[in-house]
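A single protein chain has been omitted; all remaining protein chains appear in their positions.
This part shows chain A:
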């Protein structure tokens, strides 16, 4: 019954709209506006050009208001050194393009309003002006050159090689979660291989490699404040992307091609919590490359500690293989084989 009523009212509405449309058409024939060239009828032209001006003023005001209103939500807390550079470059560029935006939009709509059709008027025949063309080619070229230089400098700094003392963390994307591995006291990540992956050994760490023995895989990423952190990023199935919004970090995780990104955290989780007055605040890691059904749910927590707290946390971690000793049985045999293989390879080398 309700569906019928809704259907009928929609039909009625459409009929009314159609009748209005017909009446409008007839009225315009009656007024004789159809006799004039399209776009020169007085009322329509006046209304439309006025609306253009209104759109500029009201739209501009609405934009300014909503921008200011969204300001706080728009600016995620910032907690890395290079994030400071990119944020300031971003807002500088925003100001530059904002100026261009305001000027061009005002000219566009103002001219549309001001030079609306008038019967007695004739447009000004002005086909070109080479001087003007050169001027407005050069100005954007110079501005772009400045932006390119600023961008180059920032980009080069961000992508430069990580300092040797950086904390190394391996982050591996999988459908649909993150796996994290620390190198342990020896500072070296052991070898890994997709063919070694099973339900327990999700990263596929090769435990015949001595470097793997102290590697550990925590449920949260912990990093020390003020020290460089190098993320070694991999994926084991499809492409993912490591996104740490508060650190302005993003890098794809590509199967078969390890990537990396390094940054220096500047604020601890606790500091940000007091700063924004939210005791539940956490740094989050999100995926930003479409990876399937659970793409939107690949959340992982990152904690920034004071260096002392970080050391404590490190000391409290136990190596993965100690937690899962049964894995070793799989490797003792393989390991021997590996050694034999390596030996024979060496033999071949010496022979050559």
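Observations on the structure shown:
Assume a contact is a pair of C-beta atoms (placed from the backbone, for glycine too) under 8 Å apart; a residue touches a chain by one contact, two chains touch by 3 or more; residues count from 1.
Everything below uses one rule, namely that contacts and distances are computed from a predicted model.
Per the UniProt record, the chain missing from the shown structure is "Cytochrome c oxidase subunit 1", taken from the list "Cytochrome c oxidase subunit 1", "SGNH/GDSL hydrolase family protein", "Cell division ATP-binding protein FtsE" or "Phosphate transport system permease protein". Contact with the chain not shown here comes from a single listed residue; of A:218, A:255 or A:319, that residue is A:255.
Mapped onto chain A, the footprint of the missing chain covers residues 21, 24-25, 28, 34, 37-40, 44-45, 48-49, 51-52, 55, 59, 63, 66-67, 70, 73-76, 83, 85-86, 89-90, 93-94, 96-97, 100-101, 104-105, 107-109, 111-112, 115-118, 121-129, 132-133, 136-137, 140-141, 144, 147-148, 151-152, 154-156, 158-159, 174-175, 194-195, 197, 204, 233, 236-239, 241, 243, 245-246, 248-252, 254-259, 280-282, 284, 286-297, 299.
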